[in-house]
Each structure stands twice: as C-alpha cells, then as structure tokens.
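Below is one structure, written out as structure tokens; the observations come after it.
The complex is shown incomplete by one protein chain, all other protein chains being positioned as in the whole.
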Amino acid sequence: MTEQEHPIVPYRTFVVVWLLLLLLTAVTVAVSRVHLGPLNIWAALGIASVKSALVIFFFMHLKYEKLRAFGIFLLVALLILAIFIGFTFFDVLYR
Amino acid sequence: MTETHPAATNERGFLAPTGNGLFGWIFSTDHKRIGLLYMYAILTFFLVGVVLGLLIRLELIAPGETIVSAQTYNALFTLHGVIMIFLFIIPGIPAIFGNIFLPIHIGANDVAFPRLNLLSWWLYISGALLALASLFGGAGFPDTGWTFYVPFSIQTHTNVTLAAFAVFILGFSSILTGINFVTTVHRLRATGVTWGRLPLFVWTLYSTAWVQVLATPILGITLALVLLERVLGAGLFDPAKGGDPILYQHLFWIYSHPAVYIMILPGMGIISEVIPVFARKHIFGYWAMALSGIAIAFAGSLVWAHHMFVSGLSDTAIFVFSLLTFVVAIPSAIKVFNWTATLYKGSIALDPPMLHALTFILLFSVGGLTGLVLGSAATNVPVHDTHFVVGHFHYTMFGGTGFAFFAGLHFWLPKIYGRMYNRKVATAAWAAMLVGFNTLYFSMMVVGLRGMPRRYYDYLPQFTSLNVTATVGSWVLGAGLFVMFANLFWGSLRGAPAGNNPWGGRTLEWTLSSPPPAENFPSPPVVVHGPYIYPEEPTP
Partner (left out) sequence: MSAPEHRDYTGAKLGMWLFLFTELILFGGLFILYAVYLHRYPGEFAAAAQELNLGLGAANTVILLTGSLLVALSVSAVRRGGRRATQLLLWGGVVTGLLFLLNKYIEWSAEIGHGIYPDSPILNQKPPGEIIFFGLYYVTLGLHGLHVLIGTVLLAVMALYTATGVVHRDDFVKLENSGLYWHLVDLVWIFIFPLYYLLL
C-alpha cells in the first residue's frame, strides 16, 4: 500500500468529536422538550445534521481525503435525496 | 489513436479455452467473459420476451377472449414487462457492451472490482431464476402489470412476493455494476485518456452508472415495502389504516423514471460511436454530447410524477412535473441534432450498424415527440393508460434502446468473435424490422388516441382493423428479428474472419485483435488524441 498521503488522525481528535456528539445529543433531547411548534422538527433535523457532519468529516475521514471527488459525490447524493423528498411535497403539500 | 501491437498468442484470444471448462466461464473475473455471460442470458430472456409479445398480439388480433383467458392475459403482459424491462433493457447494454468495452475504451485491463462484477452476474442469474420461479405454484405469475401498483399488488393472491423479491435481487445486480463503472472511469484511465478524450460511449455509461447507484435503491425499498405489506400488513399504503396509495406511486416512479434513462443513455452512447465511424467524420459537438448525457441523468431524476397526472396529484405538482418534463427533452434533442450534424457532409456507409443507428434516430425521435404529448398534462389526460402510451414507450425503448442494441451487436460482434456476418442478410432483416416495427407500434398509437385502453384483453369492435394491422406488423417484426439473430449467430460462428478493424473505427478496441486477447494491454497504452479523428492518418 503506497498511498499514505494523509497523516494518522490522533486519538484525541476522535475523543473530542465523540464528546461533542454526546453533548449535541443532550441538546437535542433538551430542545425537544420545549414546545416550539413546527420549529421543533427543524431544530431536531438541524442538530442531527451537525452531528452527521462531525461523523462524516472526522470519523469517516472526509476532512482528510485528498480527492475532492469524495466530497462532491456526497453532495450530489444528498442533493438527490433532498430532491426526492422535496419534490414529493409539491404534491403532498398542496392537495 | 495509438499504435498497440496486440499480444496475439492465441487466435481465439479471450475465447480460447483455459482448461477449466464451464467453470472457466461462470467463475471468470475477466470483464470480457462476464460480458458474454450476460449476453447469452440476456438474449435468451429477450427472445422469451419477444415470444410473449407475439402471444399478446395474438390475443389482441380479435376482440373478446381469443387465445387466453383474461387472467392469463394479465399475467402475460406482466411477465412481458418484467422480462423486457428488468432482464433485458435495464442490464442490456451496460452489462454486455459496457462490461466488454468500457475497460478497453479507457486503456484498462479490467474494471475496478472484477470479483464484484462476477457477483453482479450471479445476482442477475439468481434474480432471473427467482422471477421465473414465480410462474409456478400458488395463483401463478403476478397479474398486476410490471408496475406492481398498490392496493392490488398487496391483495392479489398471485406470486407477487416472490416476483418482487426477484426484482429486488436484480436491482442489487444493477447497483453493483453502477458502483463498478463509476469507480473504473475515475480510477483506471490509461495515460492520456483525459475526460475530454473519453469515447462518448464511456460518458454515457458513466452517467448511467450514477443513476444506477442513486435511483435503484428506491426501487429496493419500494419492493421491500410491498413484501412487508403482504406479509406484515403494516398499512403504510392502506387508506383504511391511514396510508396513501399515491405514495407508492411516488416511490415507484422515483426509481422507474430515471430507470428509462438507464435504458436509453447507453444506447445513445452506442449511436455516438457508430455514427462517426460510418460517416467518417468527427462527432459534432463532443462536449455537448458528453455533458448532455449528464444533464439527461440529472434532469431525468426530477420528473417522475409525470406518470401520475391522473392519479390524484395536487395541481401544483402537475404543473411542476409537466414543466420539468419539457426541460429533460432539451439535452435529448441536442443529441439528435448533433448526430444529424455529424452526418451532414459526411461520407456515409450504410453498413448494418449504421442502418440500425439511423433507424434509432428516427424511431427515438418519434418516441421522444410522443413523450411530449404525454408530458404535457392536459394532453396526458385522454391518452393516459391507452395504447398511445404503449406505442410511445415501445418507440423509445424498442425503437431507441432496442435498435441501438442491435447496432451494437452488428458493430461489435465481429470484434468479439473475429468473424463477419452476412451483410446482405443483415440488411434484409433490418428492412423487415423497420416495416414491421412501424406497422405494429404506429397502429398502436392511433388506436390509443382513438380510446383503446392498455392492459385489456378485450376491446370495442371499432378498434379491430388497427389491431389486426398491428398484429400482422408484429409477425413481420418477429420474422425480421429471427433472421437477424440467426444471421448474427451463424456469422459469429462460421463467418469470414473480420480482421482487427473491419469498420475503420478509431477507439482502442479496434487496435486489438479480433477476438481481443485475454489480457487487453500487456503494456499500458499511451493515448495522444481523442477517439473520433477523421480522416485518419495513414497507419501501417
């Protein structure tokens, strides 16, 4: 194996990310106990997205990938999923 | 492109026996052998599908029950659809010609994941056998149409569970091929094979591979949900339990519309290979051709609900999806214009591959234009679920992908087997197919416009003459197909040696021996210019 281009990620980085993730989990639960109406679901999704970003960038090494294609492809996949959900709502929202 | 001296250690190349007999084939990880394994299976299923089509036309030659009961008729068209779509058209060109020629086109010795490739084939065979198994036992083969709409697919006693599971497995096969091809194009291009020098066939396979990766999983979950509904009764699509059957249609078409682009894009890629060779002219607008494939793949993922205009969608959705459907016609039209422009002032040779390619342009254009009639919501309403739709998709899928597939066979079989078929017979077969095809499917569109519904075994008496015409057309088409395949079969077995480059092609496969060697490129090729340079420099 000749491609060791990116440095070995220190253990500490992962532990810090994990602690952040636990913290965000606590925040999610706390926020969900407050009645914000429709805002609740968006808050939950927003925090989940931040947690996901942490997992993807650090645990899954996306931050350390030299090839930009990885990030671009992920964006494409997310965009397609967003379109699938979003365009369905053109129907569901206006019936 | 470049000089490569093929390692002609054996005149039969990769076809030469390896000493492992059958196992040397069904456990081979050589992309060329896997491509042929696919071809043998796919052509078999195609011919079964053709026979089913002929049976359908026999039933429809007269009103009322003619040769089969209504129930059997429902199973017939379901089986015809499932076989043609999942066992022929979706895998067809990528699994056969993509597997054989994609690595060669980019100067590679195989795909990125050869063992995964073999697994793809095994999954295909497993799915196909499971699908055929659902013919037997229980209440017989599904009678729901290939679209498996709820609630009927959940309530019918026919073998929907097994058939849906079979299609799930087939979807997995398609996904793995998509993963393989995307990775191959990114990682295995030889020196000098820049994105701007890729054969257009590779561009279309690449676009298709993305659709296979991102759209097929939706089919997977949708079929899984049908299975679970039949088995567990969760009620996700059951109005009595709060479910919405239209959501099934959304999920189904979110895959199945992009699927038609999986079907057509590789076919367009073949046309883009054939036309420059037989017009001896550089393709007009290379980058427009390359990027329009990407555009079709993307835009095609935005339009699925145009299959649902009369299902109960909101007016907003009808408007949005209709508008977007017109948008996706644009990159397709760009391709048609550019092929035509390539022909202009070209030196045209009407060899069999070219005949099929030109026919593609004609038939696909008819299919595409009728697609606009269907995509425009207002005109969709009276023709929805009539034979007009059946005519439309046969023009695009058969007249389009089918004829592109035949063009590919006539173009590449001499390379694969090293032998040339009889060109006169091929031309005669083509002529019969052209006449038979249009007689069959144009009549269908007319009778559909006049109000004959699809998926009915019976029809009103005033539709009889057009149905008779269509059925006769199917016989002419069938005869042409039979002669074409017989000619290709005998030619590949016994024809005169074809030589390395019978057509004067400029892509890498024509620099290899016919058949190609087991190892494509013993030393990696270095490519210095694009694939459509005409007139060619004198080569030794």
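In this document, chain identifiers A and B correspond to the written order of the chains, with residue numbering beginning at 1 in each.
The working rule: contacts are C-beta pairs under 8 Å (C-beta built on N, C-alpha and C of every residue); 3 or more make two chains touch, one makes a residue touch a chain.
Note that this is a predicted model, so its numbers are computed, not measured.
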_Please identify which residue in B:220, B:285 or B:502 touches the non-displayed chain._
B:220
_If I consider the whole complex, including the chain that's not displayed, which of B:37, B:175, B:290 or B:512 touches that chain?_
B:175
*Could I get the residues of subunit A that touch the absent chain, sorted low to high?*
1, 3-4, 8-11, 14-15, 17-18, 21-22, 25, 28-29, 32-33, 35, 40-41, 44-45, 47-48, 51-52, 55-56, 58-61, 65, 67, 69-70, 73-74, 77-78, 80-81, 84-85, 88-89, 92-93
*asked:* I need the residue numbers on subunit B that touch the omitted chain, in ascending order.
replied: 18, 28-30, 109-110, 112-114, 116, 175, 178-180, 182-183, 186-188, 213-218, 220-222, 224-225, 228, 232-236, 241-244, 247, 250-251, 254, 518-519
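Note that in this section only the chains that are shown with their structure count from here on.
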*Cα centroid separation between subunit A and subunit B, in whole Å?*
37
_List the residues on subunit A that touch subunit B in their complex, please._
69, 76-77, 80, 83-84, 87-88, 90-95
*Quick one: in the complex, what on subunit B touches subunit A?*
186, 210, 214, 218, 246-247, 250, 254, 301-302, 304-305, 312-317, 320-321
